[in-house]
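Here the complex is missing a single protein chain, while all its other protein chains stay put.
Right, chain A next:
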Amino acid sequence: MRYNEKELQALSRQPAEMAAELGMRGPKKGSVAKRRLVKLVVNFLFYFRPDEAEPLGALLLERCIVAQEEPGGFSISFVEDLSRKYHFECCSQEQCQEWMEALRRARNEIRKMTGKDPLEQFGISEEARFQLNSLPTTHGRTACIGSQLDVLD
């Protein structure tokens, strides 16, 4: 599947919902945890070597499963192969919780899972879809209709 690397690189530079240095371990057997700068931008999770400007890679978060692992750690896997897990180590359970919640929200699919379009009540037609992005966070980022979104979780 072809894609434009520069498009994704540009996306990785957009303002992030969450960004932090975490321990990251790939899904391959025997892989070692490494420090990575992890950045959540819309429905992509980019990861960088801490001193580099361009991401090493990106995970599309549609249909992902986010699970608590050991305390302070979580994993991301995908429906088509649950055994392949990307592991992340946080500095606290609090940080871990924050990340898990943010990752679960970072999808196009939320509306489709619940079957309702939150914008319908405002008379917005189907074609103007609702996409979940940022919720009110402690970092003072843009708030959305937080109370409506609570219904979805």
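The rule is simple: a residue touches a chain if its C-beta (ideal position, glycine included) is under 8 Å from a C-beta of that chain, and two chains touch if they have at least 3 such contacts; residues count from 1.
In the analysis below, contacts and distances are computed from a predicted model.
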Leaving aside the chains you can see, what is the UniProt protein name of the one that's missing? Options: "glutathione transferase", "Proteasome subunit alpha type", "Ribosomal protein L14" or "Sesquipedalian".
"Sesquipedalian"
Just one of A:21, A:62 or A:94 touches the chain that is missing; which is it?
A:62
For chain A, which positions touch the chain that isn't shown here?
1-11, 14, 41-44, 54-60, 62-64, 78-81, 107-109, 112, 119, 122, 124, 127-131, 133-134, 142-145
